[in-house]
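For this depiction, one protein chain was excluded, whereas all remaining protein chains were kept in their positions.
Which chain is which? They are A and B, in the order written, and residues in each are numbered from 1.
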Amino acid sequence: MKYYIAKRAINIFLTIFAVSIIIFLLIRLAPGDPAITMAGEHASPEVLARMRAEWGLTKPLIVQYFIWLKHALRGDFGQSILTHQSVLVELVQRFPNTLELSIFAMIFATIIGVFAGIVSAVKRYSFFDYTSMIIALFGVSMPIFWLAIMLIMIFSIKLDLLPTGGRLSVMYSIKPLTHLYLLDSLLELNFPAFLNALKHLILPSIALGTIPMAFIARITRSSMLDVMNQDYIRTARSKGLNEKAVIMKHALRNALIPILTASGTEFAMLMGGAILTETIFSWPGLGTYIVQAVSARDYPAVQGSVIFIALVIALINLIVDIFYSYIDPRIHYK
Amino acid sequence: MKDSVLRETFRYTRRNRSAMFGLFLICFFIFIAVAAPLIAPHNPLVQNLKNNLQPGFWADKKTNFLGTDNFGRDILSRIIYGARISLTVGFIAVIIGVLLGMTAGVVAGFLGGWVDNVIMRIVDIMFSLPSILLAIVMVAILGRGLDKAMIAIGITYAPQIARIVRSQTIVVGNNEFIEAARAIGTPSLRIMVVHVLPNVLSILIVYGTLSIGSAILDAAALGFLGLGAQPPTPEWGAMLADGIHSITGGYWWVETFPGIAILLTVLGFNLLGDGLRDATDPRLRKKV
Partner (left out) sequence: MKKTLVFALLLALSVGFFAGCKPVAKQPVTLVFAKGDAVELDPADVTDGESITVMNNIFEGLVRYKAGSTEVEPCLATTWDTSSDGLVWTFHLRQGVKFQDGTPFNADAVVFSFERQRDPNHPFHQYGKWEYWGWCFSEIAKTEKIDDSTVKITLSQPFAPFLSTMAMFTMDIVSPTNCNQWKDQWMTHPVGTGPFGFVEWVKGDHVTLEKNPNYWGTQPKIDKLIFRVIDDPSSRYLALQKGEVQGMEFPNPDDLPKITQDSNLTLLSEPGLNVGYLAMNMGSDTPGFQKPFADVRVRQAISYAINKKDIVNQLYKGTATLAVNPIPPTLWGYNDAVQDYEYNPTKAKELLKAAGYPNGFKTNLWAMPVSRPYMFDPKAIATAIQADLKQVGIEAEIVTYDWSTYLQKTEAGEHAMCLLGWTADYADPDDFLYVLLDPDAAKVGSAGNVAFYRNSKVHDLNKEAQMTTDFNKRVELYKQVQQIVHDDAPWVPLAYAKQTLVFAKNVKGFVLYPTGDYHFDSVYFETSK
């Protein structure tokens, strides 16, 4: 196991290294003076000169990359042109916001998806089965930003039930310990703030969680169907176990692996959906940061965010893999 | 031999009602796109500010069936013309992806060694990031615009195809008839292409169909973020971005209908793609 983790860690390191080379090259190859690219269009000649010296911009590309790498390894991804703040500091500040949203969306997606998948598999070809599979199909076919807009139109504007965006209303304040507002407000025993933060989470989580929910529901259904055709389920049934026990104890446990794999990949890929969801709900996370950076052509911020996100995704995948080995005794990593 | 597999695939697909419904949706939107000038009631670009944000059939307004947008343009006509853009983007992006992916896959599988390593490492990296993020970053470097968005999306679809084609190339490469062909002096790369293509064709069709759907979604997302189609192009995602200010004022139709158009088109490709996949997978085929 330790050997496996070490191997994966090296692999992640290599991937991130390669991501950094590619993004570095792409940005360097973008037209224009790299000093201006990094310092912004209206940097003074002195700043540009300092930039060239500090990042070795007159040297060959390969040397430039290693200078950049040296900075990056010290946690210096440069300064955002837009906000004049350290890119890494901003990314680290925003990460918990995206994490809270993603976790919540994933909880929503898993609970509903697994439930719908099991029921659909058990009551195959029933009305419920058809309806939930049609919903799942719509879920993967619709633009999530459109779903988000529809949710706002219905639940915030028409029915006035939930807020249109943001993380917390101004009248509440939470001391940011973990920056996960639900957790922080609970630690403070500030229940009104907890509730308010929860309300802010509902619509964005539905919007972000719909695609994973649809996938999880479909995979749960098909892997449950696979498992339920297996001999040992037949054996269990013939032993006279009641149907519920057969499904929960035997079938679900064995169907869990593909479901978990799907959840893990979907969780890692939530970052893509987060870009659009956060933009619409003005959620101050990594997604809004990267959209801002791209539209302002804030290259240091773009570069930093891509590497950061790649790292996060790789780590999530690693954690999911390690998690499997505990659940499924058949898997032994070497 | 491959012909018969394809024919069989289509025969099974034809029995699948949801796949046929998907095909119907696709044909419907292709028809709309082709016939746009004939069936669109208005010019999609002509504005009439005095008539802006007017409701449609639900308010008994017959002239603008789905209402008008912020500029008084007819939403129905814009959706009809938008079908041209979305379908074109979807097809071309996937064609770009297939061409890139096939080239990379054949080259990697055929040459092997460090070339294979490098190509597959790049594929891994692209897999490690969400495709929309990759597309956004590429647009940031290439610049805004529909053409660039199309290229960016196409590139993000290449890795999946590269993987499929590479593994097939390796399988074919180990075949004896390749050795035989080489022996009689046929250029081996040509043989590879000729023999690999039929083998991967059915997978490519399935994957391509599903990819067109997600390419349309990605293009709409880029249009929505202002990175894809530029005004006054009636692209569905850009239409949603234009109308976002109108929702608090209660002009729901501006945001609702372009989204439904996207949903139905993508649904069509997903239904057909699922059907084709089930048909090509013999294990699933028995269950239908």
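Everything that follows uses one rule, which is that contacts are C-beta pairs under 8 Å (C-beta built on N, C-alpha and C of every residue); 3 or more make two chains touch, one makes a residue touch a chain.
Values in this document were obtained by computation on a predicted structure and should not be read as measured data.
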Full-complex contact with the absent chain, from B:104, B:247 or B:279: B:247
Which of B:49, B:111 or B:194 contacts the chain that the document leaves out: B:49
Positions on subunit A where the hidden chain makes contact: 40-42, 82-83, 111, 114, 156-157, 163-166, 169-172, 191-195, 198, 248, 252, 282, 284, 295-297
Contacts of subunit B with the absent chain, listed as residue ranges: 45-47, 49-50, 52-53, 70-72, 226, 230-232, 242, 245-251
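One rule holds for everything that comes next: only the chains that are shown with their structure count from here on.
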Subunit B-facing residues of subunit A, complex: 15, 18-19, 22-23, 26-27, 29-30, 137-138, 140-143, 145-146, 149-150, 152-153, 157, 269, 271-273, 275-276, 279, 290-291, 293-295, 297, 299, 302, 306, 309-310, 313-314
Touching residues on subunit B, where the partner in the complex is subunit A: 121-122, 124-125, 128-133, 136-141, 213, 217, 220-221, 224-227, 237, 240, 244, 247-248, 250, 252, 255-256, 258-259, 262-263, 266-267, 270-271
